[in-house]
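Step one of this worksheet: look at the structure below.
A single protein chain has been omitted from the complex, and every remaining protein chain is retained in its original position.
Naming follows writing order (A and B), and every chain is counted from residue 1.
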Amino acid sequence: MFYRENGQFKSSYRADLALFPIAQDRWAMLALAAIAFVGAPLLASDYAFRAVLIPFLILALAAIGLNVLVGYCGQISLGTGAFMAVGAYAAYNLQVRIEGMPLLLSLLGGGVAAAVLGVMFGIPSLRIRGLYLAVATLAAQFFVDWFTNRVAWVTHDSSSGSVSVQTLRILGHSFDTPAQRYLLCLALVIVFGLLAKNLVRGAIGREWMAMRDMDVAAAVIGIRPVYAKLTAFAVSSFIVGVAGALWGFVHLGAWEPAAFGIDKSFQLLFMIIIGGLGSIAGSFFGAAFIVLLPLLLNGIPRWLGLSMSTATSSHLEHMIFGALIVFFLIVEPHGLARLWSTARQKLRVWPFPH
Amino acid sequence: MRARPVGDVILDVRNISLSFGGVKALTDISFSVREHEVRAIIGPNGAGKSSMLNCINGVYQPQQGSITFRGQTFKHMNSRQVAEMGVARTFQNLALFKGMSALDNIMTGRNLKMKSGLLAQAFRNPFGFGSAEREEIEQREFVERIIDFLEIQPFRKTPVGQLSYGLQKRVDLGRALAMEPQVLLLDEPMAGMNMEEKQDMSRFILDVNDEFGTTIVLIEHDMGVVMDISDRVVVLDYGKKIGDGTPDEVRANADVIRAYLGVEQ
Partner (left out) sequence: MGFFLETLFGGLMVGMLYALVALGFVLIFKASGVFNFAQGAMVLFAALAMARFSEWLPRWFGFDSPVLANIGAFVLAALCMIVVAWLVERLALRHLVNQPGITLLMATLGIGNVLDGAGQLIFGSAAYKIDVGMPKEPLIVLDKVFDGGLLLNTEDMYSALAAAALVTLLTLFFQKTSTGRALRAVADDHQAAQSIGIPLGRIWVIVWSVGGLVALVAGVIWGSKLGVQYSISLVALKAFPVVILGGLTSVPGAILGGLIIGVGEKMSEIYIGGHLGGGIENWFAYVLALAVLLIRPQGLFGDKIIDRV
């Protein structure tokens, strides 16, 4: 009964098309924004920022990017790590090689570089379908792994193979403390999240979903498969590239190619499957799940007072993680987003059963 | 009694032959379709009717023959070209986009008319900057008229996978209508429907033909419907044309009777 839409009649299509048509949703988002922008900086600890909030935000952004390609457009991608790497290294090179380069432009430049690579490796999708397409993105993953390792130009001829970014400065204001970096990430993630949401609920989003659901029928309606697929790759890779740049610049600070290996690709894929394919909110849910789970699993032995070697606990963690993935896929294959919308449905009619 | 009289030939199919591997689906098929008419294609199962529509649509490329649309002749039709020229179709097995709502499915039919670019759509806002929001609202208004016409208002936000078969068929029709087609290809629009639903669908089809002057080419098994609403009929059997004319002419055709009822005693 709290969630009823009683009395909320839309008298224009504009109102119906709004991002949050239900009044309760609007209040909830305002509250969430208040917590995120004001509450968190005041209350959270440095550890919380560094270990939880910042990685959550950046990975959520990457998950949104991957969801555009896999969830909305239905193209399998197993090489997300490579696109993050390209974003990170391109942004890095722009930042250190060009004197006085603004940070935001470097980040966007990283996104553009990743988008170019995305379109290149998206071209096979015009001919290859389904699981076979997985090979194209894996080729991208391993090729970029090798390229960033071997080609010295990429790492600005660093002798150790790793690169680092010290200061983050926008318009003279530098972002040093974890709280400041968190706010930077928050702002960027919200902006890109909104842009992505606009795309997926508009004409191009419907084209992507049409390609996912039935591409032959889509062609008959006049949707151009080439344009739809390549824009999906481009937009997805752009977002993932920006996320990669943020991951390197803000979260890691210093990194080497191994940071963007195939494990990262699988991690992101887990996020969008558990969070919910084809859902922007789901990307956030999935990222939260994947970031919080290892911390929880790590903490359990301590809380229970058990002592075990790090090797044992890491093996157990591995097992429990894998088991939870399988459990989740069995119980709710459409992910946390579906669980959430089912809960909201129930809330709408509470206290009645239906 | 009809708003627009039947006009000149708008679609001319000439000597179309189509095979898949060793199987000959269509052999030397020729027929014409006049503007504003209702043309039926009938025949036993496996006669090649859907394949014929697929050739007109560009889904299949025939090995031989040509298709002339409004004076322009093509050996191979490209799906998008065909859509741009104003030919829309529904599918025998309902090729709806199962992951989207009924409203969104019909909105995809408007894609050809939507002009906003990628960036405009990304920066869509209700404050008046950019054209994306305004265009979305305009197209929504157009699609709502189709939803009214097909009487599916209560189901517009439901994911199509959850709708009954009859309603899904209406959404399929709606999506085709959203393209504002000059020629509408309907592949068994009444399959699996009961008497009432068939009457509803016939009414929709005739209304479309009457109000908008859309030329209709329809594949249908129900002889009653075919005889009632079509102007002319083409009969296919085993990929060959065995009859062509008005419903009465075709009903009296000995070959057609033999194809449907088997060898005479």
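By our rule, a contact is a pair of C-beta atoms (placed from the backbone, for glycine too) under 8 Å apart; a residue touches a chain by one contact, two chains touch by 3 or more.
Since the structure is predicted, the reported quantities are computational estimates derived from the model, not experimental observations.
K.L.:
Looking at A:13, A:321 or A:340, which makes contact with the chain not pictured?
P.N.:
Of the candidates A:13, A:321 or A:340, A:321 is in touch with the missing chain.
K.L.:
Check each of A:36, A:101, A:116 or A:139 against the chain that is not shown and name the one that touches it.
P.N.:
A:139
K.L.:
Among A:43, A:131 or A:304, which residue is in touch with the absent chain?
P.N.:
In the full complex, the listed residue that touches the missing chain is A:131.
K.L.:
Taking the full complex into account, what residues of chain A touch the chain not shown?
P.N.:
Missing-chain contacts on chain A: residues 70, 76, 124, 127-132, 134-136, 138-139, 142-143, 145-146, 149-151, 214-217, 220, 262, 266, 269-270, 273, 277, 311-312, 315-319, 321-326, 329-330, 333.
Just so we're on the same page, only the chains that are shown with their structure count from here on.
K.L.:
Starting from the mean Cα coordinates of chain A and chain B, work out the distance between those two points in Å.
P.N.:
41
K.L.:
Under the stated contact criterion, what part of chain A meets chain B in this complex?
P.N.:
13-14, 16-18, 195-196, 198-199, 202-204, 206-207, 209-210, 212-214, 216-224, 231, 235, 278
K.L.:
If we count contacts the way the header does, which residues on chain B are in touch with chain A in the complex?
P.N.:
57-59, 79-80, 82-84, 88-89, 91, 95-100, 104, 107-112, 114, 116, 118, 121-124, 126, 132-133, 136-137, 140-141, 144, 175, 179
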